[in-house]
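As you look at this complex, bear in mind that one protein chain is not there, while each of the others sits in place.
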Amino acid sequence: MSSAVADTSSAAPPRPASWPRLGGAAFGRGLVVAYLSIIVLIPIAALVAQSTDGGWSSFWNAISNPEAWWALKWTVIASLIVVVINVFAGTVIAWVLVRDRFPGKAGLNGVIDLPFALPTVVAGITLLALYGPGSPLGIHAAFTKVAVVMALLFVTLPFVVRAVQPVLMELDLEMEEAAASLGASRFTTFRRIILPSLMPAILSGSALAFARAIGEFGSLVLFAGFIPFKTEVMSGLIYQGIGSGNLTGAAAQSVILLVIALVVLLIFGRLTKWSLRHAG
Amino acid sequence: MPASGRASRWGLRGFALGYLALLLMIPLGMIFYRAFEHIGPAFESITTPDALHAFYLTILVAAIAIPLNTIFGVGCALLLVRTNFRGKALINAIIDLPFAISPVVIGLALLLVYSRTGWFGGWLDDNGFQVAFALPGIVLATIFVTLPFVVREVVPVLHEIGDEQEQAARTLGANWWQTFWRVTLPAIRWGVSYGVVIATARALGEFGAVAVISGRIAGQTQTATIWIAQAFGNFDQPGAYLGAVVLALLAVSILVAMNLFKRKEAT
Partner (left out) sequence: MSIIVENASKNFGDFVAVDDVSLTVPDGSLTALLGPSGSGKSTLLRIIAGLESPDSGRIMIQGTDATAVPAQKRDVGFVFQHYAAFKHMTVHNNVAFGLRIRKREKAEIDQRVNELLALVHLDGLAERYPSQLSGGQRQRMALARALAVEPKVLLLDEPFGALDAQVRKELRAWLRRLHDEVHVTTIFVTHDQEEAMEVAEQIVVMNTGKVEQTGPPRELYEHPKSEFVMSFVGSVNRLGSLFVRPHDVEILQQPEPGADEAMIEHMVHLGFEVRVELVLAQGESLWAQITQNEAEQLELEKGQIVYVRPSRARVFDREGLSTDGHPTTEELQAA
C-alpha cells in the first residue's frame, strides 16, 4: 500500500502542463475542489464549529472531565504501546519475509495485507473467538486492556511491515559484506548499517500506525468494549456522546483526537525527512 | 549473504510465524470453526430478510461509492501530476485526511452537516432528499473513507510513465479525450484496478462512520458489518460468526485480486 505521505508537489520541471489548456484544467480543478468540499471540507468545518458551540469552557470540560481525560490518556498510551511493538515485530516480520526462505513464504506475504482488507468488526470477532469467552485456549482477555492492545495490533499490523519491506529489498548487500569483511559482528552490522537505512521507513510506517490506532473503533466494539476507566478509548467515548445527544462534547473530543493525529503525523513527517538525510 | 547463525535465523522465523499465527491466522481459523460449528442456526439467521437486506445494502453502497471515487481519483491524479497550480500540497493533505480521522469522527462530521438539524440537512430534507439515516448518508460516509485509495495508487504510476506518450499522441492529432482514453488510461489500468480493489475492501468493511450516520435501522439502513455487530450483541453468535466468515471470504478474494494486480502493475 503506497504511503499516504507521497509527494506530488515536486519541483516543476522546466515545462508547463501538457494537458488540456488552461480552460479545461481550471474546470477540473473546480470539480475536484467541489467534490472535496462536499465530502470532506464542509463536514470538518461543521465539526470544528460545533465543538466551539458551547464556548471555550464547554470545550475544555468535554476533554478534561474524568472519564474523557482518562480515555484520552489511555488512547494515546495504548497507541504508543502498539507502535513500539509494531516497530519491533514489524521489522522482524519484514526481515523474515525478505531475507528468509521457506515453503509457504509467498502465502505468508499475502496474509500480511489481511488487516487492510478485513472489516474491523470481523477483526474483533476473530480475536474474540480465540481469546474471549469460550476460548479453546482458556484465555479470557475480552474486555481488558490487553484486548485493546491486541485489537490495535491486529489492525495496524501491515503498516510497518509494508513500509520496511521495499527498503529491505533495495538494500545493497555489498554494504553488509563490506562491514563483515571489516570485522563487524552481525548485530553491529544491523545496528550501524542496516537500521539507519530502515529508519525512515520505520518512522513513516509508525506514524500511519499511530494515526490508525488512536482512531480505531470497529475492532474494539465486540472484543474490548468501551468500559469507562478500563478499556474506553476516545472513539468509543465520542460514539457514546453522539448516542446521548451531546454533539458539542463529542465534537470537541473529535477535534482533539484529530489534532493529535495531525500533530503526530507532522512530527513523524519531519523525523522521517531528517532520518532520510542520514540514512546512508 | 553474510553467514548467519542458524539459531538466530530460526529465532527470527519462529517469532514472525508465531506472532502472525497467534494474532492473525489462528483467530481467523476459529471463526470458520465457530460458524460451521452451529451451521444450522447460523444459516437461518443469515438468511432472514434483515440480514439479507444488510448484505445487499453493503454491496449497493459500494456499487455507488466506488465508481464515483474512481472517477474522482483518476481525474484528481491527472490534475495533480499533469498540471501545475498552487495549492497542490493543500489538496494532497485533504486527500490524505481520511487516514488520520477516526471513522466515528467522520460519521459525526457528516451528521452535523446532513442531519435534519445540520447545516444543509434541513434544506435537503425539505426538498425530499434525506441524507442522514438514509442511503445517501451511508454513501457519503463510504466515499469519505475510501477517498485516498485510487488517487494514491494512480499518482505514482502517472509519474512513472511520464507524459511523453501523451505528447506523442497530441502530435499525431489526438484531442484530450482521445489521448486520455487510448493512451493514458490503458497505461494506468493496473494502478487503477489495484486502487479500486483496496477501496472496495475498505468500503465493504466500514463500520464506525456508517454506525453514526445511518441510524442502524434494521432492515433499512443497516449494513453487513452493523448487522454482524448487532447479531453478536443479541446473542446470535452463530449468525454473527457466519456473517463474519462471509465477509472474511470476501476479504480474502479481494486480497487475491490485490496481489494479482500488484504483479501486473510491476510488469
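The first chain written gets the first letter, and so on, giving A and B; residue counts start at 1 in each chain.
Note that in this section contacts are C-beta pairs under 8 Å (C-beta built on N, C-alpha and C of every residue); 3 or more make two chains touch, one makes a residue touch a chain.
Please read these numbers as outputs of a predicted model, since none were measured by experiment.
Student: With the missing chain put back, one of B:39, B:168 or B:217 would touch it. Which one?
Tutor: Going through B:39, B:168 or B:217 one by one, B:168 is the residue touching the chain not shown.
Student: Of B:17, B:187 or B:218, which residue touches the hidden chain?
Tutor: Touches the omitted chain: B:187.
Student: For chain B, which residues reach the chain that was dropped from this view?
Tutor: 161, 164-165, 167-175, 178, 182-183, 186-187
Assume only the chains that are shown with their structure count from here on.
Student: Quick one: chain A and chain B, Cα centre-to-centre, how many Å?
Tutor: 16
Student: Which stretch or stretches of chain B touch chain A in the complex?
Tutor: Going through chain B, the ones touching chain A are 1-2, 4-5, 8-9, 12-13, 15-17, 19-20, 23-28, 30-31, 33-34, 72, 75-76, 78-85, 88-89, 91-92, 94-113, 118-120, 140, 143-144, 147-148, 152-153, 155-156, 159, 163, 166-167, 170, 176, 198, 201-202, 204-208, 211-212, 224-225, 228-229, 232-233, 240-241, 244, 247-248, 251-252, 254-256, 258-259.
Student: Which chain A residues qualify as touching chain B in the complex?
Tutor: That would be residues 1-2, 4-9, 12, 16-20, 24-25, 28-29, 31-33, 35-36, 39-44, 46-47, 49-50, 89, 92-93, 95-97, 99-100, 102, 108, 110-122, 125-127, 129-131, 136, 150, 153-154, 157, 173, 176-177, 180, 186, 189, 208, 211-212, 214-218, 221-222, 234-235, 238-239, 242, 247, 250-251, 254, 257-258, 261-262, 265 of chain A.
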